[in-house]
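Read the structure below first, then the notes.
All protein chains but one are shown in place.
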Amino acid sequence: MALLDVNHLDVRFALRQGDVKALRDVCFSLDRGERLGIVGESGAGKSVAAFSLLNLIAKPGYIAGGSITFDGLELTGLSDRQLRKVRGHRISMIFQDPMMTLNPVLSIGEQMVECLKAHRRISSREARAISLRKLEQVQIPSPEKRLDQYPHELSGGMRQRIIIAIALLLDPDIIIADEPTTALDVTIQAEIMALLLELCEKHNVGLILITHDLGVVSQVTQRMLVMYAGRVIEQGPTREIINDPQHPYTQGLINALPQMATPGERLNQIRGSMPSLSQLPSGCPFHPRCDFATRQDGSERSRCKTEVPAFVSSGNCQVACHMVAEMQDAERIEVREENS
Amino acid sequence: MSTHSTATSTRWERFRDSYLLYSFKRDVIAQVSLLVFVVMVLAALLAPWLAPANPYDLAQIDILASELPPFWIDGADPQYLMGTDSQGRDMLSTILYGMRVSLVIGFGAVALQAALGVCFGLLAGYLGGRVDAFLMRLADIQLSFSTLMVAIVVGALFKAIFGGATYSDYAMWLLVLIIGLAEWPQYARTVRASVLAEKSKEYVDAARVMGLRSRRIMFRHILPNTLSPIFVISTVQVANAIISEAALSFLGLGMPETQPSLGSLIKSGFDYIQSGSWWITLIPGLVLVVLVLVINLLGDWLRDVLNPRLYKG
Partner (left out) sequence: MSQTIQAAMAPMHQDASTQREPAPGGDSLLEIRGLEKRFSLSGDFLEQLKFRRGRIVREQHHVHAINGVDLDIRRGESLCVVGESGCGKSTVARTVMGLLTPSAGEIRYAGERIDHLDSKALLPYRQRMQMIFQNPYASLNPRMTIQQTLEEPIRLHHPDWKPAQVVEKVHEVMSSVGIAPDWGSRYGHEFSGGQRQRIAIARALAVDPEFIVADEPISALDVSIQAQVLNLLMEAQREHHLTYLFITHDLAVVEHFGTRVAVMYLGRVCEVAPTATLFARPRHPYTQALMSAIPRLEDDRPQHLRLQGEVPTPVNLPSGCVFHGRCPHANDRCRREIPTLIATDDGGQVACHGVEEGRLT
């Protein structure tokens, strides 16, 4: 059994216009030590997915259905007190903005010691020693000095290293990283990503990496989910999806990257923009932007408009697309005809 | 945030779908406050038609009917619903007229404050540097003179130059001037702060890159985006101006007794509290409290609605 199992997760936001479905029917799992990427554009629901794992979605959001099982424990129905034992301890989070986690009026050392003592019965001296060791692990120069510094005295890259040290403090099983390097410069970003990857491998920590950057996902993760308008539309091994995406949206996303086009030529753009969650199109949420749904020998494919596509397996991947399903059916028929 | 395929919405439709109206419909306190406020303003505006007597008309005053109690107390004259004051003026009429004076001064003074404060705040915030430093020091100096000091100096000067009779004629406008002059720094500071926030946004840079003049950028681009805090502070300032006027009048630096405002009514009745005619002071006092309270409650509601941090629907 997987370490973390998410099944048919539904998350809604109760707004005055009515409920907005931020996540629908999201299923995925994570094995011990596995690195999973969640990719999508803004509004796809990738951050909501991460936050809902630890029930950290702010009001008016709520989990409307589905289950989240972590190491045999069902998380959805837990009280805040019970959740706190999991949160930060066995599953920890890294946010985009380090200042969301760091308290500006406490020194780095105080924050780390406090965090350790909240979860373990240890003396301050022991806690400080552990903190120091963690800071060494994230390769911060002169870690002894950093313990007594305040967050504002450190640079952005340094802060993000400290956040990683804090995330590792209690030897968690899973780290959820929400756009951990988006606010950083390219060179710093590359270093932080390399560090995170190295630490996860060394300590066999699972990683859920939420990002919009396909390059980062392809370098760091083993498996990935592609999300669109609150749904998972494709999932599977990262290399397979990057090299041979099945879903038209994933294809479009990868082909739109400047590195996929000849310099100076037109980029392959996806038309239109991500629908707002309160006005989702019927059927497949991607159909208004999808070439396959509207332009197939002139006729419109009505199935894409009316029916939400179910997952079909394609290699090691799962894809929610009518086109992929139909092509597989056609192949199957062909094979059967050849056999008979 | 997506575009709707429907036809462009009109101003009324936008208002109908706005968060402003939505939150108003859900807020009973705001509704009651607005109702009370509207009733009071209407009553004050329509005073010449609503009031049973004209307190400015000496011919209608009967000195023999002075200090009559309101209707629920023994010895009341049904002709005078709220009783009469020491000069025999009908309290109800005097209060209606007095409220009118108070409201005119309140709104007039705030209009003046706003005009001065918005201009100075825009200039200070947009131009920055020495202009900013100069105007803000000026604001500091202005704030260190209390309204009372300004009133004493201006009132004394005016009386000395033009005499007491002229003073009575122009007292109302003089008070507008005094309170308007004394409290513009509040506006200037609020406007300056929001101008500084708006100035750093890219649409202002875009306007500069276009080649627009500073004046147009300030008034056409920045000012409309600072209206929310201006509205909020205006409600508070109207309430403050009414209180300031009442305080000045109570001290004898405001409206003369012949054209009483709520403040001078309270003052004129104050001497008679000891002799048992409490209503002369208490009823206008109560009206003043209610008026200021509903304005402040409306201001609180408006602040909650317009606060961009809370406004996320």
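Here the chain labels run A and B in written order, and each chain numbers its own residues starting at 1.
Basically, contacts are C-beta pairs under 8 Å (C-beta built on N, C-alpha and C of every residue); 3 or more make two chains touch, one makes a residue touch a chain.
The structure displayed is predicted, hence computed values, not measured ones.
The chain not displayed here makes contact, within the full complex, with A, B. Interface note: of A:S155, A:S282 or A:S313, the residue touching the hidden chain in the full complex is A:S155. Summary of contacts with the chain left out: across A:S124, A:N268, A:S282 or A:N316, the touching residue is A:N268. For subunit B, the residues in touch with the chain missing from this view are 1-4, 8, 129, 133, 201-203, 205-214, 221, 224-225. The missing chain lies against subunit A, touching residues 41-42, 155, 157-158, 185-191, 193-194, 212-216, 218-219, 239, 242, 252-254, 256-259, 261, 263-264, 266-271, 273-274.
The rule is simple: only the chains that are shown with their structure count from here on.
Inter-chain centre distance (subunit A to subunit B, centres taken as mean C-alpha positions): 54 Å.
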